[in-house]
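Note that this complex is displayed minus one protein chain, with the remaining chains in position.
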Amino acid sequence: MSSPRAETPGANRRLMARRREAGLLLLGLPALLLLALVFAWPVLRLLSLSVEGGTLAHFEKAALDGLYVTVLLDSLRIAALVTAICLALAYPVAFWLSRAGRLGLALGMFALLLPFWTSVLVRTYAWMVLLGRNGIVNRMLRDAGWIEAPLPLLHNTTGVLIGMVHVLLPYMVLPIYAALLRVDPDLSRAAEGLGAPAWRSFLRVTFPLSLPGVSAGCALVFVLSLGFFITPALLGGGHVIMISMLIEQQVREFLEWPFAAALSTVLLLATLAIYALIGRLTRGARLATP
Amino acid sequence: MQLSVTGIIRRFGPVAALGGVDLDVAEGEFLTILGPSGSGKTTLLKAIAGFEIPDEGAVRLGGQDVTLAPPRSREVGMVFQNYALFPHMSVAQNIAFPLEMRRRPRAEVRERVAEALRLVELDSFGDRLPRQLSGGQQQRVALARAIVFNPRLLLLDEPFGALDRKLRESLQLEVRRLQRRLKLTTLFITHDQEEALIMSDRIAVMDKGRIQQIGLPGELYARPASRFVADFLGESNLLEGRARNGVAELAGFGAVPLPPAQPDGKVTLLLRPEALRIGASTAALPCRAEAVVLDTVFLGQSAKLRLQLDGGTEMLARLPLRPSDPPPPPEGSRVALGFAPEDLHVVPQG
């Protein structure tokens, strides 16, 4: 027995607790070191470049130059649109999943998870094939005689939105689905038993209780769309510029590190602000849920 | 093996979960720690099992100080509240676990597992997973796992809490028989007084981190040492009065003789509901009063009556009922009641 010996059992206990803590810390240390060296330090170093030389000139450029302001606003607008479309598509699907039988659930989850785990690149490529001027969609519509000239689906905002919604939809469905599962089905039955028609019991009972999932999904989708890179780069065809593409361009083409750092800071702050905001909203809604 | 706990104190911040506990359990004895939740009984159990080290005091097993010993070297078998069976191991693997940890040869492990399964009457269940068993069967596996390595002490932490009443009763008797047969020193933790009365050689009633009273079940029931014990163990009528010259003045009953050598002053008297008699049979009793029946609950072999004396005091009475007896008095009726003074117990003040 290697048990330590001190004055009282209590002192021994505290000694053992300290040893335990030290052991646990030792477990976490390698990963924490890696995170510090390969994540925290490089990111902070990058952000600090934006105020190199003690000047805010790079932020001024980002805030005043019309071109960059447009890109910033465009990014926000696209992120908001993607979030709204995802929510509109995801809520009914999540609701359907939460009521589905075993088979429906298995099929639904398969349809949700297989694309989710498929490379974004593969999916983006497929959309290019589908949405191009001579793409599958336009060909079929023309063959059916519904349109004469091909619809502009690619290399514009429409294409970007379709591609991004496709990638981000599961991030919206799954939190809402999880929240709906936590809503006791007896509650809506009780509401209906108390005389509420089905749609009212949904609006008054089920929907409010699923709000934490809705806000979690919205936060996730909005923040991820804000930083999106591959999909807009490929499906936008250079006509849709989002902030992450601007950052890449500044670094790769112009070697404008301080300005890229300033843009990164803006993007990061916007991301954190949205998380904080949604976090606050969610906490309010969480209080009302078990 | 003999267990002895001396002066155990455990503080959590400013709160003393254990405020100086002394306890001796004799070899082969079945001792129950009975107390409400928050009384410190679980903390005491943890200190004995080794999951908690007290601030002060000592735990001795067979004379050996194990206060600081890690759980694995204490040789103490424990049945957890939710059994804590390993869900990824079969029943037999669960029971074999303590033997494997002790590096017993494989043949011996197989033999002792089979023997333990036979002991808890689960011979053919060795290959099942815990979740394929009923609650009562899981409980018996947990018991088999706790005794298969011949522990020096068996700890039972509210092991019947999750079971329904019928099953609980039969398992209680089964565990008791097994414990007697194996002569296992056993410490049993419960908040259920009925369970404590059924199973124990002795009971220690705990409250607020201290042992309030320790003794034979009958002794605790008949002569509780405090209001708390009187209240916690069984149902009770606690009557307040003033003693003068060996006689107490009780509202409704008048002067009641007290046991000899009772000093003057405030007294609390305990009268168990079954000692309170009702109706014609009270005529010969020295202490009598009249009351109105507030309500009557029929319990099968007896009936429980809530009564109100003319002075306003409420009392409980329990009438034994044989099938040929007339029905108990209905609500609202007036009845005579009485008791024999020797059924009174003076509860010590404090």
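In order of appearance the chains are A and B, and numbering begins at 1 in each one.
To be clear about the criterion, contacts are C-beta pairs under 8 Å (C-beta built on N, C-alpha and C of every residue); 3 or more make two chains touch, one makes a residue touch a chain.
Simple rule for what comes next: contacts and distances are computed from a predicted model.
Trainee: Assuming one chain is omitted from the figure, identify its UniProt name from "Putative phosphoesterase", "Fe2+ transport system protein FeoA", "ABC transporter permease" or "Right handed beta helix domain-containing protein".
Mentor: Options "Putative phosphoesterase", "Fe2+ transport system protein FeoA", "ABC transporter permease" or "Right handed beta helix domain-containing protein" narrow down to "ABC transporter permease" for the missing chain.
Trainee: According to the contact rule at the top, which chains on display are touched by the left-out chain?
Mentor: Contacts of the unshown chain, counting the full complex: A, B.
Trainee: Which one, B:Gly35, B:Pro54 or B:Gly77, makes contact with the chain that was left out?
Mentor: B:Gly77
Trainee: Give the residue, chosen from A:Leu89, A:Leu151 or A:Leu281, that touches the chain omitted from the document.
Mentor: Residue touching the absent chain, from the options given: A:Leu89.
Trainee: One chain is left out of this view; which of A:Ala126, A:Leu151 or A:Leu281 touches it in the full complex?
Mentor: A:Ala126
Trainee: For the chain that's not shown, point to the residue among A:Gly28, A:Gly53 or A:Gly145 touching it.
Mentor: For the chain that is not drawn, the touching residue is A:Gly28.
Trainee: Need a quick check: the contact residues on chain A for the chain that isn't drawn.
Mentor: Chain A touches the chain not shown through residues 17, 21, 24-25, 27-28, 30-32, 34-35, 38-43, 45-46, 89, 92-93, 95-97, 99, 107-109, 111-115, 117-130, 135-136, 139, 166, 169-171, 174-175, 177-178, 192, 197-199, 213, 220, 223, 226-227, 229-230, 234, 244, 247-248, 251, 257, 260, 264, 267-268, 271-272, 275.
Trainee: Tell me, which residues in chain B touch the chain that this view leaves out?
Mentor: Chain B touches the chain not shown through residues 49-51, 70-78, 80-82, 84-88, 97-98, 101-102, 145-146, 149.
Everything below uses one rule, namely that only the chains that are shown with their structure count from here on.
Trainee: Distance-wise, how many Å sit between the C-alpha centres of chain A and chain B, to the nearest whole number?
Mentor: Spacing between the chain centres: roughly 56 Å.
Trainee: Any idea which chain A residues touch chain B in the complex?
Mentor: Contacts found on chain A: 1, 3-5, 8-10, 12-13, 16.
Trainee: What residues on chain B touch chain A, complex-wise?
Mentor: Touch list, chain B to chain A: 53-58, 67-70, 73.
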